[in-house]
Each structure stands twice: as structure tokens, then as C-alpha cells.
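A single protein chain has been removed from this complex, and every other one stays in its place.
Read from first to last, the chains carry the letters A, B and C; within each, the first residue is number 1.
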Amino acid sequence: MIARAEPGVHLGRRSGLGILRATGPAGIGSAIVISAATFLAIFGRLLAPHDPNLGQLAYAYVGPLGGHPLGFDGQGRDVLSRLLAGAGTSMLGPLAVVVISIAVGTLLAVSAAWRRGAYDAVVSSGLDVLFAFPGILLAILAATVFGAGLLAAVLALSVAYTPYVARVLRGAALRERAQQYVAALEVQGASAISICLRHLIPNMLPLIVAQATILFGYAMVDLAAISFLGLGVQPPNADWGVMISENQSGVVQGYPLPALVAGICIVLVVVAFNVLGERLYEQAQPERV
Amino acid sequence: MSTASAANASTSAGPAGRHASGRALLEVRDLVVELPVEGSLRPVLHGLSLSIQPGEALGLVGESGSGKSMTARAIDRLLPPGARVRGTIRFDGRDVMGMEGPELRRFRTEVAMIFQDPRAHTNPVRRIGDFMTEALRTNEGVPLREAEHRAIQLLESVGIEDGPRRLRQYPHELSGGLLQRVMIATALLTRPRLLLADEPTTALDVTTQAEVMAILDELRREMGLAMLFITHDLELAAAVCDRTAVMYAGRVMEVRVSSLLHDDPLHPYTAALAAARPRIDATLPRLAAIPGRPLSAFEAPADACAFASRCPYVQEECGRRQPELVELDGGLTRCRRAVELRGTLGARRA
Amino acid sequence: MRLRFLLRRLAMLAGTLLVSSFVIFSALFLAPGNPIAVLSGGRSLPPDAVRILEARYHLNDPFLAQYWLWLKGALHGDLGISIALREDVSTLIASRIGTTAALVLYASLLILLIGIGLGLAAGLRPGLLDTSVLAVTAISAAIPSFVAAIVLILVFSVKVRWFPSLGNGQGVFGTIHHLTLPAVALAISSLAIVARVTRASVREEFRREHVQTAVSRGIPHRQVVMRHVLRNAAIPITTVSGITIASLIAVSAVVERAFSLNGLGAYLVAAATSKDFAVVQGISLVLVTAFVLVNVVVDVLYAVLDPRVDLGARAR
Partner (left out) sequence: MTEPVLEVADLRKTYGDLLAVDGVSFSVWPGGSLAIVGESGSGKTTVAKMIVGLERPTAGTIRACGRDRSSPARSTGERRRRGREVQIVFQDPYTSLDPRQTVERALDEVLRLHHGWDREQRRRRVLELGELVGLDARQIRALPRSLSGGQRQRVAIARALAAEPKVLILDESVASLDVSIQAQVLNLLADIRDETDISYVVISHDLAVVRQLTEETVVMWHGRIVERGPTPRVLDRPGHDYTKRLRASVPRPGWKPKRRNTAVSGARGE
């Protein structure tokens, strides 16, 4: 008699593969790029044809040669090997940021939505203060305090991203909390923890995954930027952000290849995460019936 | 009993049959609407026909999925993109389906629509005054001051006295009942000839509903306005409409003069619907529930009676052929056994 | 009512800044390493010299007293002395803030004009234009500023030599000339994000029921678009543009480094590397203040645009 909006963020119980199929060709293409990047992140170091840190200054900024399809960087190191070796840190950093900020953000969001009232107010205003610190600024502060390095940058970005995660998920948690099945379980005498773990969070999962996917792209850009500034991954360790920073002089000298390929890798992976995240987000939106 | 009522009915406002005297204001014939759902087209209306005379109120009653809302939307050409429509809709003799641009807009000013959820159907960032007078100022070039004056007058006639203050408020500052009155006043402001009211009181409390219905009824009669009144409440439709059409699975099952609907329904579905409601004046030992659940238009078979699977009077033949909508006792019915069952279905009221 | 909202928002702003300043100060206070060692450049000093330095920098005062001194100074425009350059931090900031402000302003204009323009065009005209905007913005949203920087330098200053690759430039036109590539690099991904959100908001508004009401009343399409679709879409567009522009303030550091611009961000990074604490504290405070101020402006704009915002309640 009344057309109703199906509330919540439910995907029902579609399998992971089913959800992926629903994201369309762009989503599937992105998933393939992400899988490839993940594979390289794990096995890149083993696949590298040369020692990524072995520099032969005589070959500085020399173009592609036999066995060196991408040529050499400013210190005469094999660009392909550095690219493959760098995939690890370039992917691991964002992964850590996403895991930490999503975990903490979900915890804060669900607990605030569950307890509401004063606790929610305290959490929300605490997050509001954190909002005042852009990720990169926090990372620079962290580098000043703890010294430059990947760990400080990852922790700083995790802290900076948490309020964003928590704000989006708090809204979703509040919507889910307002569903009548939650009240029904409370009346049954089920504990808050069991309702949150068995019902609330699983029903928010599509949104959490979408959020994590989009965040990965942002984290990758920000971490690479911090490395580019010299405050993240430290040379001679290979990392895509570091490669751009090291070889920037090559661009002005008319030899842009090492910086450019590292840039392309970053853009490719970030596009894939953005597109897939956006598609998943659309899937996680409340459906109308 | 039924013949006595039929005699009374001739005094009621609207003629019952479709071959009534005079030209119908709205004439819908064999309307088929299909909407895109997950890549394929799904029928929501199956050859729907109805007509409304000038000044007449026609009730359109049905359970969820029967297609009553879609009927109003199809008439006002408000179907979502990708919808496929066949059949004819004529308003005052003009072909509505062929209208474009200015002609379609002029038609829309002659047909006003009231929706179920006034909150969603008003722009939250525009003031009430702006909302009410927009059509008047845009389409008829009425100056703002004049338009507001008329709006205030109409607000008064729907029972809102402090019009000037209301015009400066935003929709979120008004309660649901009040906003629905504003909606009604707004719909009447451009002096339309037909009102399409889609469950205008469903979201309201019973006492508010009575008040809003009374206002609507009174003003409609004063202005000689025709109305298509959509509701799931058989009693409400029968109380405020001259004739009532009962829909099921995208089809019209019966059209009857409202005063005869309870005592002498023509279709088993109408009778079952009336009998299933609990009564306010007596506790029944058991309600006459209809088995099964209401079918949507796309679930109903095309070559059988849509109600056959739930009908207490079903015969084998009912499952073989879709019955036609035929005239009977001054009404219309889509039942193969209508003549046979005539006069026996209205068992309920004394 | 509006005034109360504004006062409330300003009080929240002051609170946020106070907490932020405390965080900035205490973080660096707690940093490992002895300030005397930094001051002396690692040489061992005679006890007298140490005592003089300790007195001058209040190193032996309790933590809160030191914070209070710093905060009081900051409020009077005194942010301490750069250890590396032996100069007033405020003076150093003043000489560099112009570049950063000009860069962020330039990039913001690009975002507002091109980003919102593209988004509106795509949102209002389904078809080829829409598809191409979607495709182009999907990629450009993923281009980090420093990658954009190397590509822009490669194409426009190394190959075609239209724009310089490094430095600030002289005079108004010189500045614009020098800042064009940095501004584009800074704006490119934000611009794409704003364009996408704009497009999505316009589409979303088109589907609203109240738009259907307007159509059902015979309002001409153009007017429906202007008064009901775009007016309402302006709310999310303003919010996302504001947040995006605020985020440029920090990212400008990356662009300043890439183009060797003499701005605040580049200076902050240099100070962070050399552990010049007073400078890091001072610039962080300035950047956080700017960031928070932009966010307040967004909040106020949001409240102005959306009458549903309860002006008495907490913002957001």
C-alpha cells in the first residue's frame, strides 16, 4: 500500500564474487589491476632482474638497454628492478594506514552510535579536533618528532584518516542501530557486544569495504607525497614516491623516464582503487524498492 | 435490497457506466505501462480503462502493487525514464500522450497532483510562499503580491488562519498535517479542473485525516473540480467519491457507484476486501481473510483472471481466459461469473 | 539566531585552535633529543653558556609554563626564534606566506571555475560530454600533485618552454606566470573530485520527489533546473569544494618542493628535516589556523544555504 524505501546498507547475502560482478567491467578491470599490484607487492623483490640498490654511476640516466627495459636512474640503478622492489613498501604503507584507521574508526563509530548521549558527544568533539590536522601536516609533525620514516608517516596518516572514517561509519551505524530488528534483539536480552558483532558490523560491511578501498588510494597518494618530501621511506630503499623525488632532476635534464614510470604506477593503482571503491560505494547505498 | 439501493444511486452526482451522457473530462483506455527493472521491462498496468466526468470524484482502491499510484503518474506523464506506455489518455478530448513542451505544461496546470508524502514533495530550501505561488507567477504571470494574496485566502479556506506568517516559513517548520493542507491549497491555487490525489491522508492521524478530507471534499465541490482519489482504504474511498474503481494486479476489477460498493459489489474481490476488514461496531469470531497474498501486475498471468488463485468462487474456466470488463447493473466488472453471482456478494452489512 | 550560531561556531573555532596549539607544542616538546645539543650544533658547551641558553629559551620552566609563554607570544605575533637561521620565526613566515596564499588561491579558483563547471555540464547533459568528463576525472582524480608536477614540467617547460619550471617570479604577471604550473598541479585531483561530486549532486537532485512536484505543476524545465535542482545541489557542492580547498593548504608543501617555490610548506619541510622546532611549531600553527578557518567558512555557508540546519545546535 505504501511504497517503502528498503533501509540500511544491505546487500543481502551476495557472495564477494557476486558483488564484484555487479560493479561492472570498470570494477572488474580495477580489481584485476589491484590483484596484479598486490602480487608484485609480495613477489616483486624476487622478480627483480637486478639488484635494485646497486648503482653504476657510469649508467646514470641511460635509456633502455638489453636486459634493462626501463633503463637506469640518476644513480645508475636498474629502474625496472627498483619499480618491482618498491611495490612492496608502496602498497604495504597504505594497507597499514587503511587497516588501522578503519579498525579504530569502526570501533569509535559503532560504540558512539550504540551508546549515543554524552559518550557520542565526547567522541565526536574529539574527532572534530583531529579534523583540524590535515594528514600531510600531521605526518610532517610526526617526522619532526620521531624522525623521518615510513612508520611515523603511517601512524600520522592513520590518526588523520580516522575522523573521516568514523564520521561516515557513525552515520551508517546510527541508521543500522535505528532498525527495528536491533531493538527486537535488545528486548530479547542479547548483549550489546553480540548485537554489534553479529548484526550491526556485518550489515555495515559493504560500506566499510567501500570506504577502505577509497581510502587506500588516498593513503597511497599521501604516503608517496611524504616520501617525495623526504620524510617517509628513506633512500636508498626503493619506493615509488622516493623514485620520483630522486629522479626529479632527470625531468628537467630531459630524461624523465624513471620518475615517469614510478608516477604511472602510482596513478594506475590509485585509479583502480578509486574506481572500484566508488562502484562498491554505489552498491552499498540503500536500495529503493 | 440491491435494487432499492440502485434506485437511490441514480440521484448521486456521477453517472456510473462508461457510456454516460456528456463528454468525459478524463478518458483512459487500455493503458499498458511497463517499467524497466534490472534491465528488463516489467508490466505495472495491464490494459487499464477508466473515465471521470467533469466535477466527478472517482476513487481508485487497491492493495500494494496493484498499480494505483502508477495510474496517476501515467496520467500526468510523470513516469520514470525508460517506461513504456501504450493505450490512450484523453483529457477534455485532447490526446495527452502526444503532448509536448508548452502544451504539456498547460495540461499539467489543468491537472493538479497531491502526493502522499508532503515532506518529500516540497523543496526543503524554499519558503512556503515561494512554493505556493511559483506556478501562478511562472505560468500565469500573476504578480507576487497578488499571488500571495490569493495564497493567503486559500490557506484560510483550508483552515490555516495566519497565512502571512506561514508564507515566510520553511516546510520543515510545519507538521505533516499542516503541510498536507498547504499542498492542497497549493494544488487548488491554479484553479485546475482535475485533481489527482495519491493517498493524500495515509500518513496522517485519523482525526487529521477526517479534517483534511472534509476540506478537500468541500473545496472540490465548491470549485466543481473532478478528482481521482487513490487510497488503500475502501471505506474512505466509498465515503468521499461518487464512484469507486477497485484495482488488482494492474487491472480494474470493478467500478461501482460508491453507495452500492458495500451492499452490492459486483466482483468477488471487492466483496472479499470489504469482508476482510475488522469492524468497529462488532467483534467478529473470525475475520474473513483472503488466502494467499496480493499479486503484483507482473506476477499475474496474462491469460487468466488475476484473482483466480485467491477467489472463493473460482471455477476451472477462470484460469483459462482473462475476463473482460463488462457493464452490469450500472457498474463495470471483470468477472466471468458476475451475472450468476449478482446480488449475492454483499453479505456483510445490514 | 544567526548571530548565536555564529558566536557558537567561533567559540568552537577558538576551542579547536587552543587544543591544536597544545598538541603542536607538546608533540615537539616531547620529541626525543636535547634542545641544547641542537642549539649548539652538537658541540659541548661550557656550563655557563648552557645556563644562559636555558634561561633564554626557558628550558628549565615547567611544561605548562613554557606552553603558556609560547601561546602568549603566538597571540602577539611572536613565534620564537629559528635556531637554524637565528631569525624571528614570524618574520620568516611573513616573507613566505604570500607565495603559499597566492598558490592556494590560484588553485582554488581553478577548482571552483573548472571543477564545478565541468560537473554541472556533465550533470545536466547526459551523453558523450558526461561520459568523457567521467572518464577524464576518474583518471585525473588519481594524479598526485607531485606526479602532475613532473609531467607539467616535462611538457610545458622542458618541451614547449611556455612556463618556467622553478622559482617564484617578479611582479603580478611574473607571479601568475610562475605559479600557473604549480597551481594546476595542486588543483588537478581536487578539481576532478569536485567535478564528480557536482555531477552526482545534480543527478541526485533531479531524482528528488519535490522536483517531480515542480514538473507536475507545469513549471518550465529551465526554471525547474535553476530553482530546484541547482539551488539544492549547491549545498553538497559547497561543502565538498570547501573541504577540498582546505586540504590544499597542506598539499601546497609538496607542490612548493616540486617547483622549488619559496613558500611556507617548503620551509616547513626544511625545518622538519633540520629539527628547527620553533619554525615547525610556528608554521604548523599558521597552517592549522588557516585550515580550520576555511572549514568554519564552509560551515557558515552551509547554514546559510540550508534552512534546515538548526542554527542553535552543533554544526555538522
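The rule is simple: a contact is a pair of C-beta atoms (placed from the backbone, for glycine too) under 8 Å apart; a residue touches a chain by one contact, two chains touch by 3 or more.
What you see is a predicted model, and the numbers here were worked out from it, not measured in a lab.
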Among the chains presented, those that the missing one touches: A, B
Of B:92, B:130 or B:235, the one touching the omitted chain in the full complex: B:235
Residue among B:177, B:250, B:268 or B:330 that touches the chain left out of view: B:177
Chain not shown: contacting residue from B:88, B:208 or B:309: B:208
Touching the absent chain when the full complex is considered, from B:162, B:317 or B:340: B:162
Residue ranges of chain A at the interface with the undisplayed chain: 1-2, 4, 6-8, 10, 12-13, 178-181, 183-191, 198-199, 202-203
For chain B, residues in touch with the removed chain: 63-64, 156, 159-162, 173-175, 177-178, 181, 205-211, 213-215, 217-218, 232-236, 238-240, 262-263, 272-273, 276-284, 286-291, 293-294, 310, 349
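The rule we apply is simple: only the chains that are shown with their structure count from here on.
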Remotest chain, chain A as reference, centres from CA atoms: B
For chain A paired with chain C, centre-to-centre distance based on mean C-alpha positions, whole Å: 21
Interchain centroid distance [CA atoms averaged], chain B/chain C, Å: 56
Interface hub residues of chain A, defined as touching at least two other chains: none
Chain A-touching residues of chain C, taken from the complex the two chains share: 12, 16-17, 19-20, 23-24, 27-28, 30-32, 138-139, 141-147, 150-151, 153-154, 157-158, 165-166, 189, 246-247, 249-251, 253-254, 257-258, 268-269, 271-273, 275, 277, 280, 284, 287-288, 291-292, 295, 316
Touching residues (chain side chain A, partner chain C) in the complex: 128-129, 131-137, 140-141, 143-146, 148, 217, 221, 224-225, 228-231, 241, 244-245, 248, 251-252, 254, 256, 259-260, 263, 266-267, 270-271, 274-275
Residues of chain B touching chain C in the complex: 76, 78, 104-109, 112-113, 115, 117, 120-126, 134-135, 138-139, 170, 172, 190
